[in-house]
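Here the structure is laid out as structure tokens; the discussion comes afterwards.
With one protein chain removed, the remaining protein chains of the complex are shown where they sit.
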Amino acid sequence: MPGNSFGQLLRYTSWGESHGPAIGCVVDGVPPKLPLTEADIQHWLDRRRPGTSRFTSQRREPDTVRILSGVFEGVTTGAPISLQIENVDQRSRDYSDIKDRFRPGHADFAYDAKYGVRDYRGGGRASARETAMRVAAGAIARKVLQAGIGKSLTVRGAMVRMGPHEIDRGRWDWKVVEKNPFWCPDAVSAKDWEGKLDEARKAGSSLGAVVEVVATGVPPGLGEPVYDKLDAALAHALMGINAVKGVEIGDGFAGSALPGEEAHDEMRMKGGKVTFLSNRAGGTLGGISTGQDIVARIAVKPTSSLLIPRKGVTTDGKEVDVVTKGRHDPCVGIRAVPVAEAMMALVLADHWLRFKAQCG
Amino acid sequence: MPGNSFGQLLRYTSWGESHGPAIGCVVDGVPPKLPLTEADIQHWLDRRRPGTSRFTSQRREPDTVRILSGVFEGVTTGAPISLQIENVDQRSRDYSDIKDRFRPGHADFAYDAKYGVRDYRGGGRASARETAMRVAAGAIARKVLQAGIGKSLTVRGAMVRMGPHEIDRGRWDWKVVEKNPFWCPDAVSAKDWEGKLDEARKAGSSLGAVVEVVATGVPPGLGEPVYDKLDAALAHALMGINAVKGVEIGDGFAGSALPGEEAHDEMRMKGGKVTFLSNRAGGTLGGISTGQDIVARIAVKPTSSLLIPRKGVTTDGKEVDVVTKGRHDPCVGIRAVPVAEAMMALVLADHWLRFKAQCG
Amino acid sequence: MPGNSFGQLLRYTSWGESHGPAIGCVVDGVPPKLPLTEADIQHWLDRRRPGTSRFTSQRREPDTVRILSGVFEGVTTGAPISLQIENVDQRSRDYSDIKDRFRPGHADFAYDAKYGVRDYRGGGRASARETAMRVAAGAIARKVLQAGIGKSLTVRGAMVRMGPHEIDRGRWDWKVVEKNPFWCPDAVSAKDWEGKLDEARKAGSSLGAVVEVVATGVPPGLGEPVYDKLDAALAHALMGINAVKGVEIGDGFAGSALPGEEAHDEMRMKGGKVTFLSNRAGGTLGGISTGQDIVARIAVKPTSSLLIPRKGVTTDGKEVDVVTKGRHDPCVGIRAVPVAEAMMALVLADHWLRFKAQCG
Partner (left out) sequence: MPGNSFGQLLRYTSWGESHGPAIGCVVDGVPPKLPLTEADIQHWLDRRRPGTSRFTSQRREPDTVRILSGVFEGVTTGAPISLQIENVDQRSRDYSDIKDRFRPGHADFAYDAKYGVRDYRGGGRASARETAMRVAAGAIARKVLQAGIGKSLTVRGAMVRMGPHEIDRGRWDWKVVEKNPFWCPDAVSAKDWEGKLDEARKAGSSLGAVVEVVATGVPPGLGEPVYDKLDAALAHALMGINAVKGVEIGDGFAGSALPGEEAHDEMRMKGGKVTFLSNRAGGTLGGISTGQDIVARIAVKPTSSLLIPRKGVTTDGKEVDVVTKGRHDPCVGIRAVPVAEAMMALVLADHWLRFKAQCG
């Protein structure tokens, strides 16, 4: 299958370019009779929307989603759900100067090498604009999970490092996450990051990030052995987000430095149930969920669009200095938070349906 | 599709349990007329085989592969290739004491939660024994790549950290890799690690590892945009290896801490061709190969089987101390090297065929 | 994968209900740099459009297609192509009386049994309106085939039986096909069918049909052995068209009544090339194309919507007589012709890409 679809049983396909007339996706395999409205999806899109603080792109997109199929009289029918968002604030003129050049860190060169043609306007298909559809599809995945597993299931993300600046995990508070423009769970860091990001932005630079996503209330048994382990499915989903270059489950790289006797989660009985004394594995054993929280972290590289000149080349082979004006996120990690949440929700919902098929 | 298959166009399906009569796989989609013998595959299997040094499991498996179909008069026919390895040294008695207990860090609990039944002998389907088939399939993937792309294509792995002990990358020498039991590219570290691993082994402990895999000679254009980026496909493949809990492409987590102007690979012209001045991205842009080396790193957790007692529970809810005798790798990272190479080869071969289909 | 997608490498997903705001599809995997305009697609849609003669539904749909993505400056970019058609003439009031009843021959009962909910307006997702997207996607498939294989490739359909009335194959003339409202290749039968269908329509009855589709210029080698034989892929594609209940390749059922010595296509050399002395197999051997014409036939059942009362039941279990007024095709076989052509083009294009991947 070509690369614009995701999932097996909850299967969605996205389409659209940054500066085309619209972007959209089709979500297929949704169980019938789930209540679903445009507002249910809009809620999550609004969290990701550009232009909401000075720390994200100033592109003004209302990102108003329309449901074009698959929902009738307020509930899903089991037919494919088509979602669509018009591109309103396209301002193509911002991008005309990139038509003939390969920008460092951008997909320009690779797309040209692969396809021999490329929609250069705003990054075309490679633009992070596409991630709006992931958030929209993720909203449906949440509905599937809550209908199937229960309201106790949550999927939440937070930015735990901006550039080199780590949070203090001792101050972690999920309530803080919604109250700052960074989705930062540590109020002190959030305050501090404002100055740090302003500084980078004014210097024409950008910062990377580490984002952590956590799902609670996931029942044991999700994940397929061997090649589609839950870890592997999450890695696939999360590494596919624009600018992501690393994925960890549980203790990840740090865990690989521990001696064996400290690296695994011991078990005791509690109220007649198996409980784990720690969660170093991030909620899976042998690639299958254990009932613990699913914990993943991603590394997001700094935004490639910079005011600081970088060495690039033109499509006809001239060396140039590239300065990208336009409107860009100084830290794309911020908007990666709702996207990463959505991808985790999509993976869990897909694996929930797979579980039901074989073991339900 | 269930989880025991990998790849789309070069598609393989593995089967078998640690202590069943045999393990095997079927590799489908192989182009016709490629010369292929059992020796071609055996070469790579021998590198992964247990029992070759005191640092890997003492299970004695000749791991002799048989080709049962898809090859005729020394060449592939385009029909599915069935590979099979008999399990010779099964020694089931070693494992009878784990029948009724969930061992910390092992898949026991999760498999039981998912399936309600489990082949407990030697880890059953969750055993690392299955990875022999990945190496075998990977040998075929190498043939596909070399026939399609050329002999200059290589996929090589090395262990770059054992437990907390990093190599000195300044001493990196690929020739050293084949000359020590750790696939370590730094001769000094390799020497040092012997003592470190002996110590851990004697203490009944184990060590984790970081493994790096590098492909050279990969043409630009491999990788599907959006959801099947080459990065995402590699993350899927590598995170699916037993005990792996982290994957990085290029600079990965470290790269996300850099300021934007240092994080991306600048370009110049050289001999009329676009060249990159660094390889922080690990060989991809927008998820598509650029012609640079593909570089990935994985975090492998320490072996779960330990002589040091750890807290586990029995299947009927009693708390127990678990000590795993049997024969185990004190550092599973060692055998992860040829497996990770194989998975990268499989990803590249699959994406090569996908490239040919759409853009060839 | 859920059931609203078709194809593996040329993969399309359709969405939309008969009386929703729009219908659409996403076509993924299209090779880059193919010239493609909305007019290219509209050409084929116009052939299928309802309301063009008294022999098809009087629903007035302009069926104007829009390309929303995947095409830039007149050529395909390799990104997914989103196509959309607004539903203009919905007239929902025609269908309000079917809300609470299961009509014989319609999907009402089965959808209700499966999903417990159903968009009853005009058949919802089960409506033949969906087939407009197959024709649109088929137009892209033709482009793929012509770019890859050559302009000599054609895929054409004709109605060879209406109800019980067979054509005289001795009078077959492809030029006649475009000149009558039945896509009938026999001018005499076409004339005769007018009266026959008027009669059925006036009686409130309907007629079935047999449609034949023929592809010329298909190179040898298309089709996957064993489970995805070209025959099997065509059967899948054609049996999935609304109201189709039978598929034959080549001589089909009639061929199975012949003695072995008459049933197979003998071969001779002609101009240094293997040629076949007949085409009883319909262009395949062992499920793989031979270079001969690909010939398939489908049986289309008569329209289920009738003015003659038929016995149905209501959703709450009352027995009723069902009379369907609305606007319907007295012979859905007519509109099945362009749809069947499109499906054959989609199968061939998909298998062409699959051929390129493994054997190209």
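As written, the chain order gives the labels A, B and C, with residue 1 at the start of each chain.
Note that a contact is a pair of C-beta atoms (placed from the backbone, for glycine too) under 8 Å apart; a residue touches a chain by one contact, two chains touch by 3 or more.
Keep in mind it's a predicted model, so treat the numbers as computed, not measured.
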**Asked** Pick from C:H19, C:R48, C:H106 or C:R335: which residue touches the chain that isn't shown?
**Response** C:H106
**Message:** To test your reading of the contact rule: which positions on subunit B touch the chain that is missing from view?
**Reply:** 1-5, 8-9, 11, 13-17, 20-24, 26, 28-29, 32-33, 66, 68-70, 72, 75-82, 114-119, 124-125
**Item:** Touching residues on subunit C - with respect to the absent chain
**Value:** 1-6, 8, 14, 102, 104-111, 113-116, 125-126, 130, 161, 163-164, 200, 205-210, 220-229, 231-240, 244-253, 255-261, 263-269, 272, 274, 277, 281-282, 284-291, 299-304, 306, 308, 310-313, 317-319, 333, 355, 358-359
**Asked** Where does subunit A touch the missing chain, residue by residue?
**Response** 9, 29-32, 78-79, 225, 353-354, 356-360
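The definition used in the following text is that only the chains that are shown with their structure count from here on.
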**Asked** Can we say the copies subunit A and subunit B touch using the same residue numbers, with more than half in common, or are the two sides different?
**Response** same
**Chain centre separation (subunit B, subunit C; CA means) in Å** = 46
**Item:** Cα-centroid distance, subunit A relative to subunit C, in whole angstrom
**Value:** 39
**Item:** Distance between the centres, which are taken as Cα means, of subunit B and subunit A, whole angstrom
**Value:** 26
**Request:** Could you check subunit B for residues that touch two or more other chains and list them?
**Result:** 225, 358-359
